[in-house]
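With one protein chain withheld, the remaining protein chains of the complex are depicted in position.
For chain A:
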Amino acid sequence: MDLVFTERQRAFRAEVRDWLAAHVPPEPLPSMDTETGFERHREWERTLAGARLSAVSWPREHGGRDADLIDWLIFEEEYWSHGAPGRVSQNGVFLLGPTLMAHGTEEQKRRLLPRMARADDIWAQAWSEPEAGSDLAALRATATPDGDGWRLTGQKTWSSRAAHADWCFGLFRSDPGARRHRGLTYFLVPLTADGVTVRPIAQLDGEHGFADIFFDDVYAPAGQVLGEPGAGWRVAMATAGSERGITLRSPGRFMATSDRLLALARESDDQTLRDAAVRAWADADAYRLYAFHAAARAAGGAEPGPEASLTKVFWSELDLRMHEVALELLGPRVTAQWLDGFLFALAGPIYAGTNEIQRNIIAERVLGLPR
């Protein structure tokens, strides 16, 4: 059992820290859910990419640094503690990227990954449909063979970043005879393709971060299928695993929030809230230790599995609790940063599979309770 960073890890941290100190914008960028803000965030991603810091855990050949999980955790700790901008490219870099590397063809990787790392393409997820949210396997959008390619028809909804993104990825029903999880195919679709209509949806925070995506007989060549036709569910679960595990929402993000929360608590004489802040800090710290432990297990060859659901419930509920405590500590002095953070945290227990779905997965696939 060893909890000491190596010389190399410390050097990497120092490099990231120095770079961030010199480059993080002094003022927060406008919301990425506005047109201007989206492009400002895209510019920031390009700045990161210029230092090979936009996708550190990717292989070098695709624009990354071959960082292992510990390096990635270090990067994230520094990133969020410096108050760097939210990652407009996260759907691509953290979710689709690893899935592409595992299931994509060499041609797809060469074509798509470098553009993703430079934020030339920013990706949106197209999972949910009006009648298929938590029950994703109830999805109805179809893919019909057409020559060497496919024709896509249907509606995806609540698609984060879609209002301004360049591409989307999602599941379509390619075998009308198959039911539920079978006969689904994973597609990569440019949002500029003929027949695609994006309708931004106003969110409760007043922004238009997510959108409906309508597909009206959209042509998708064979090169836009990820994995084997019909094997879409399995490919999608790889993406979902990334989304729920430590790679989308790393401990660093919550450590930074918990440090800011502790600073608020020091100024307060409300013992209940002080204790709540201390507890939240300890929980963020626990998530960090869990991640280090998971990294050691992964280095030992353990495959990430349904345990990702444990993580997702933990960080999403911690994030919300921290913001609730902060709002109480601040009262009328609440700042835009905490308020925006609170609204964003409210979405945590819903996106990436609601926490109810995660608890079902934990119960059935980790604990072995009957379906």
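Please note the rule applied: a contact is a pair of C-beta atoms (placed from the backbone, for glycine too) under 8 Å apart; a residue touches a chain by one contact, two chains touch by 3 or more; residues count from 1.
The rule is simple: contacts and distances are computed from a predicted model.
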Chain not displayed: protein name in its UniProt record ("Acyl-CoA/acyl-ACP dehydrogenase", "Alpha-glucoside transport system permease protein", "Carbohydrate ABC transporter membrane protein 2 (CUT1 family)" or "Cytochrome bc1 complex cytochrome b subunit"): "Acyl-CoA/acyl-ACP dehydrogenase"
Residue in contact with the excluded chain [from A:237, A:278, A:334 or A:350]: A:278
Identified contact with the non-displayed chain, of A:16, A:49 or A:70: A:70
Hidden-chain contact residue, picked from the options A:218, A:313 or A:329: A:313
Candidate in contact with the missing chain, chosen from A:9, A:108, A:153 or A:203: A:9
Positions on chain A where the hidden chain makes contact: 1-6, 9, 70, 255, 259, 262, 265-266, 274-275, 277-278, 281-283, 285-290, 292-293, 295-297, 299-300, 307, 310, 313-314, 356, 358-360, 362-364, 366-371
